[in-house]
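Missing here is one protein chain; the remaining ones are kept as they sit in the complex.
Labels run A and B following the written order; every chain starts at residue 1.
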Amino acid sequence: MAGDDGSRRILELVRQDEAVLLQRWVAMAVAPLQGRLTPAELAPVFGELLATLTNALDKGDLDIRSDNYAGPRALLAEMSRDWARRGFTPTETASSVFSLKETLFGLADGAGEPHQTVLTISRWIDTLGLYTFEAFARAREQVITEQAEQLLELSTPVVKLWDGVVAVPLIGTLDSARTQIVMEKLLQALVDTGSERAIIDITGVPAVDTEVAQHLLKTVVAARLMGAECTISGIRPQIAQTIVALGIEFGDIPTKATLADALLHALRGSGVDVVRQLRPGRRNS
Amino acid sequence: MTGAGSVAQMPIRTGDDVVRVRQLVRGHAQAVRLSLVDQTKLVTAASELARNIVTYGGSGVVRVDTVTSNGRTGIRATFADSGPGIADLQLALTDGWTSGAGLGLGLGGARRLVDDFDIDTEVGRGTTVTVVKWTR
Partner (left out) sequence: MERVPILQLGNALLVSIQVDLQDDSVVALQEDLAERIVATGAAGVVIDISAVEIVDSFTGRMFASIAALSRVLDAETVVVGMRPAVAITLVELGLSLEGVRTALDLEKGMAILDGLAARRGIEDQDPDDNAERPVTPGAPAP
């Protein structure tokens, strides 16, 4: 009942002059954002939000988790996703919703509303603002996941070094997930380019553990099963020591100290050789 | 626990049933969008387990369903037979990575292909193997 009364009073305040209310709300929300968002951009969004909120208030409902608030929740979730993507902070996003409080307080004051109404407004907007904060957190997690995937894609390029020779220069720490992706991309590249030789260069990898070493091994064996040869290059002294200390059997997997050595080895294996000219740029007579 | 994928069941008696089991499992795996490699691993494991039943278990049944846990979706396949059961489970599970030793049941290999692996067996009672592959 208090809820009903409260929702009715808020609805009346809003309906006094909805256009002005919206304008003030937008202005107050945009103010701390230092020009990163204009009133013209925000007005349609908040206008739609206000409309769905008044619909819910009209049903006498102040519980934003109820079905009546499905509309506002959807809009707030969408707004949070959008603002998260655009680089706004969770506080900025929630604060824009909280700024509706001040606008409504102003109207309540002017209408001589009892203290109770002000409390009701405050609680109601709190729940809306907190929901926005939550939605923002979820949206941000999703953005981070997407960016992590993109980073993974970018950091595992497979390059064609020569006809029939592809290479993956790995940079940074390798974890199980990343190494598996590298494996899949490399093997697929063998098929796509019709290459019989692959080089995995780990010069840029600071450390290798048992799991990663196992994955590298499996990649080599898988390549062999497909009819290709895989060489590991760029094994730094520390990594070599780790491999030995961990008791990992590198068996008959071809390894080369540098990518250059591995390339030469691969070229010679396919019948190509590199010859140094006596006088660079001019043919030998 | 069961998602919209519904539970499907199929008898396993002949070599031709092994092919049908593969198709059944693949269908479920594709429905939850398991990656291609994960699909291949799961279907291959299913093929091994179904083939075991045909070769050693006499006859049996496979149940395939979609499961969820902590927001992840997975495909679960349960292979049950009323065959002789496995006497030495440890031996059956130890296949060398390259040598393929053990009892030739390929259980060790099948286990490596899936995320969750459970086996319940007793001589004279038969064997039930349950495997799950989760989406990442």
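Throughout what follows, a contact is a pair of C-beta atoms (placed from the backbone, for glycine too) under 8 Å apart; a residue touches a chain by one contact, two chains touch by 3 or more.
Keep in mind that this is a model prediction, so the values were computed, not measured.
> Tell me which residue among A:19, A:40, A:225 or A:245 touches the hidden chain in the full complex.
In the complete complex, the chain left out is touched by residue A:225.
> Just name the one of A:187, A:212, A:235 or A:267 that touches the chain not displayed here.
With A:187, A:212, A:235 or A:267 as choices, the missing chain is touched by A:187.
> Since one chain has been left out of the picture, which residues of subunit B touch it in the full complex?
On the side of subunit B, residues 14-16, 18-19, 22-23, 36-37, 39-41, 43-44, 47-48, 51, 95-100, 106, 108-110, 112-113 touch the unshown chain.
> Over the whole complex, note the residues of subunit A touching the chain we left out.
Touching the missing chain: residues 183-184, 187-188, 190-191, 194-196, 218, 221-228.
We take it that only the chains that are shown with their structure count from here on.
> Would you kindly tell me how far, in whole Å, the mean C-alpha position of subunit B lies from that of subunit A?
Computed value for the inter-centroid distance: 35 Å.
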